[in-house]
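There's a structure below that I have some questions on.
Removed from the display is one protein chain of the complex; every other protein chain stays in position.
Let's look at chain A:
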Amino acid sequence: MPTSDASGLDVEAIREDFPILERKIGGDVTVPGPDETDDQPLYYLDNAATSHTPRQVVEAMTDYYYEYNSNVHRGIHSLSQEASIAYEEAHDRAAEFVGADGREEVVFTKNTTEAFNLVAYTWGLTELEPGENVVTTQMEHHASLVTWQQLCEKQGAEIRYVEIDEDGRLDMDDLRSKVDDDTAMVSAVHVSNTLGTINPVSEITDIAHEHGALSFIDGAQAVPTRPVDVAEIDADFYAFSGHKMLGPTGIGVLYGKQHLLEELPPFLVGGAMIRRVEFEGTTWEDLPWKFEAGTPPIAEAVGLTAAIDYLEDVGMEAIERHESELARYAYDRLSEFDDIEIYGPHEERGGLVGFNLEGVHAHDLSSILDDHGVAVRAGDHCTQPLHDVLGVPASTRASFYLYNTREEIDELIDAVDTARQLFA
């Protein structure tokens, strides 16, 4: 098999695992799925929003439904035991993947957003006090920014936003000056979904700890694309979503240090998270089940395990190299044009490039790109305050993953040129 680039990934073979990459688009979108009016090959460059799902992951979930579908934790019968073991081991697998100590530190949530809300509703409502502050950054996703903003409003605490510099990097001096002894939480995105900036999250966590604050790192764009070790970062909380890392929707992970999770009250209450219920009161299950009320996403956990297996088979270092190389190529090609403004740093960036074509609104541009089969994200990418800082209402973002190629970036550049001609 030929390899398409220096990163050593066999992209051609990888693409064969993703049937959706074969479909054509361009026809009727009001009915889901392909139809005979579809005529454009698909160039999928919207991986930061959601990634595609390889056969191996879909098959693992199909096997679950066809062969051992059952509720977990509570059944004595064989199917339930099989499902329970698979579900519980999915926590071990996720823990191992990001360097957590064990399943006690891995809570399955619906997604990254729910992981932030879980910590806000448990830690935040019980620990954050008036006069204290939460330090976060201008480049946070709404999942984090809105959660902290609303929590601070409720608790009478202050929220502080660390500024970015001209290259779209965090201003670490500003961060150091904003974290003080009243800081209770420092929260930063690991890889920005809009700028592609990779933040120095260990250093940020160290600064938080020097002031007795906790750190919560948003790993939604990092875990899918590079090796991550939460213990090395020393983060107190860390979150990511299954659907951005070849897994299914409906499952995300909240990592938390065991001693912290133990001290927190439960988030949602009900079945499965209890040990003993009496009319007068209830005691909670052990970690992580204390935070997983009701029937959990079992098939999704099985899918997440398969996704992690797939990513590790390919190799996270190789994926990171492949992505960075594509991002650099896209950055350089887009930089050839004076009418294109690119956001975020040139060096050390994640596998995505946000930009604007002068005189063409991002939504118009992405409609035209779609006509050429190029799927990108246009809009505010759930970072409206960051767009205010950038001084633009919206941007267009191309984001890459292990199955993307340089040829697809060439398609992007050609389609951008069509838009340029139309609007000239």
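As a working rule, a contact is a pair of C-beta atoms (placed from the backbone, for glycine too) under 8 Å apart; a residue touches a chain by one contact, two chains touch by 3 or more; residues count from 1.
Methods note: contacts and distances are computed from a predicted model.
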* Would you mind picking the UniProt name of the chain not drawn here, from "Nickel import system ATP-binding protein NikD", "Nitrogen fixation NifU-like protein", "Peptide ABC transporter ATPase" or "Fe-S oxidoreductase"? => "Nitrogen fixation NifU-like protein"
* For the full complex, which residue in A:Ala60, A:Ala90, A:Val106 or A:Leu369 touches the chain that was left out? -> A:Leu369
* Structure fact -> Which of A:Asp46, A:Glu104, A:Glu140 or A:Asp380 touches the missing chain? It is A:Asp380
* Structure fact -> chain A positions in touch with the non-displayed chain are 26, 28-30, 360-364, 366-372, 379-380, 384, 387, 392-394, 418, 422-423
